[in-house]
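Structure below; questions to follow.
Only a single protein chain was left out; the remaining protein chains are all shown in position.
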Amino acid sequence: MPMKVHVQTRLNGEEVEFLCEPRQSLLEVLRDVLGLTGSKEGCNNGNCGACSVILDGVLVNSCCVLGVETAGREVTTIEGIASPDGLHPLQQKFLEHAALQCGICTPGFIVAAKALLDKNPHPTEHQVRYWLAGNLCRCTGYDKIIRAVLDAAQTTEAKV
Amino acid sequence: MQAFDYAAVRSVDEAVSLLAQHGDQARPLAGGTDIIVAVREGRRQVAMLVDIKGIPEVNQLSYDTAQGLTLGAAVPCYRIYEHQEIAATYPGLIDAASLVGGTAIQGRASVGGNLCNASPAADTTPALIVHRAMCVIAGPKGRREIPVEQFCTGPGRTALQPGEFLVALRMPSPPPHFGAQYLRFIPRNEMDIAVVGVGASVVLNQDHSSFVSGRVALGAVAPTPLLVETAGAALAGKAVSDETIQQAAEAAQAAARPIDDMRGTAQYRRHLVGVLTRRALRGAIQRAKER
Partner (left out) sequence: MAETTTYKVIGTRPIRHDGVDKVTGRAIYGADVQMAGLLHGKVLRSPHAHARIRSIDVSRALALPGVKAVMTGADLPPAEDRIINLGEGAVNLKYLSNNILAGDKVLYKGHPVVAVAATSPHLAEEALALIHVDYEVLPPVLDVREAMQDSAPLLHENLKTKSLGQETDKVSNVATHTQFKLGDVEKGFQEADVVIEREFTTATVHQGYIEPHNATAMWNPDGQLTIWESTQGAFTVQRQLAPVLGIAVAQIRVIPAEIGGGFGGKINLYLEPIAAVLSQKTGHPVKVLMNRAEVFESTGPTPGSYIRVKMGATKDGRVTAAQAYMAYEAGGYPGSPIGAGMMCIFSPYDIPNVLIDGFDVVVNKPKTAPYRAPGATNAAFASETVVDELCEKLGLDPLQFRLRNAAKEGTRRPDGPTHPRIGYLETVQAALDSDHYRTPLEGPNVGRGVASGYWFNVGLQSSVSINVNADGSVTLVEGSTDIGGTRASIAMQAAEVLGLKAEEVRPIVADTASVGYNDVTGGSRTTFASGYAAIEAAQDVVRQMTERAARIWKVEPPDVTFADGVFHHNNEADQRLTFQEVAAQLGRTGGPVTGRATVAPRGVGGAFATHIVDLQVDPETGKVTVLRYTAVQDVGKAIHPSYVEGQMQGGAVQGIGWALNEEYFYNNTGAMANASFLDYRMPTSLDLPMIDTILVEVPNPGHPFGVRGVGEVPIVPPVAAIANAIYRATGVRLRHSPMSPGRVMTEVLAKG
């Protein structure tokens, strides 16, 4: 049996620790070890963005990061986007614009869009499309997703 | 995925020692966007991944007019294009760094890793070549430097010897009237592997009427990225004109050795080499004029 590694990291603002094998990706750790199933596996090779998380403030595909690499780092997942006070403006706008149909890509899009608005609070449509090109959606054709992100950017609280 | 061990090192010597110890069963781990997927899909076998991201030197990103650009091998692409001075000085490199993968890939993937993965279609390698980049390699016998165009030796294979790894890339400061551009052709607008990639750089004379020198490098049309010396020769000393550009493009087409595969036929690729060489040269010329 391969030896497990003990990892301590900061996840959605809380200190957490877990055991994992080196070959387990961060996505597997989130889903199978920590029970945070909001991040999804769509392709497991960095081509669909359904596993998007924010690592040390940077948008990454958690299927391309090993769990052991998060030692001492800071991870934000979809579960950490809303606050006790309510939904993030992105989440609210996704609902209002009907920017989801089956919803499987939605966590990835919201995390990715949050990473965008944190860097660029007022992106153009082209900038939004470019940033989100790594998040695949098969249901919506992206129209309402783009509108939701642009609308959320208008909301001043979006920079939280 | 096969089981492997993981070691996070803090110094070049530690890395060299582990890599030498395990030979071809150990690989360095930087961004991981290639190697993790390759191991998962069974395309590479490893017994150990040596995480080099804790070594200060591989994370270095600095520029000054004397030294030029020092790009640590593990620096993720996004840091390069977010660095205002470097982005303004090396737009031809930014072209490539902002095309690798997608936003989330660029959050991890490094130019160094893109080079070491040695895909014939790597986006950053032609850009590095036309900027005259040098590879800084550390190994059991010490350090050495080789030009980027000598680094890849075949699909997935590099000039690294047992125990060696890429520490950094160095690029000279652009001379006056220098311009470079990297263009690639893909069927979509992002997320694809290049069907053809072309890097072009030029140095123009004082009044921009002729080329002092030029470099053209091709991706995805040979077992390794190609520096096309004949294209450079077709430009040096000649007038900046459509005819000269066309000659360089034809030299690039002649040098290309494309294959038929699911991403494109050899004929289509050869056609695209001509198209993209002309476009990349024009872009490089425009940037040279604006500098």
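We call the chains A and B, going by the order they appear; numbering starts again at 1 in every chain.
Keep in mind that, in the parts below, a residue touches a chain if its C-beta (ideal position, glycine included) is under 8 Å from a C-beta of that chain, and two chains touch if they have at least 3 such contacts.
Every value quoted in this text rests on a predicted model; they were computed, and no experiment measured them.
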item: Per the touch definition above, residue among A:Glu41, A:Glu74 or A:Asp118 touching the missing chain; value: A:Glu41
item: Residues from chain A at the interface with the omitted partner, ascending; value: 1, 21, 23-24, 31-32, 35-45, 47-48, 50, 77-79, 81-82, 87, 91, 94-98, 100-107, 110, 128-130, 132-147
item: Residues belonging to chain B that touch the chain removed from view; value: 1-3, 185, 187-193, 261-265, 268, 271-272, 275
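We adopt the following convention: only the chains that are shown with their structure count from here on.
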item: Chain A contact footprint on chain B (complex, rising order); value: 1-6, 8, 29, 31-33, 36-37, 39-41, 49, 51, 53, 76, 78, 101-105, 107-108, 189-191
item: Chain A residues within the chain B interface of the complex; value: 2, 5, 21-23, 25, 44-47, 49, 52, 55, 58-61, 63-66, 68-69, 71, 112, 115-116, 130-134
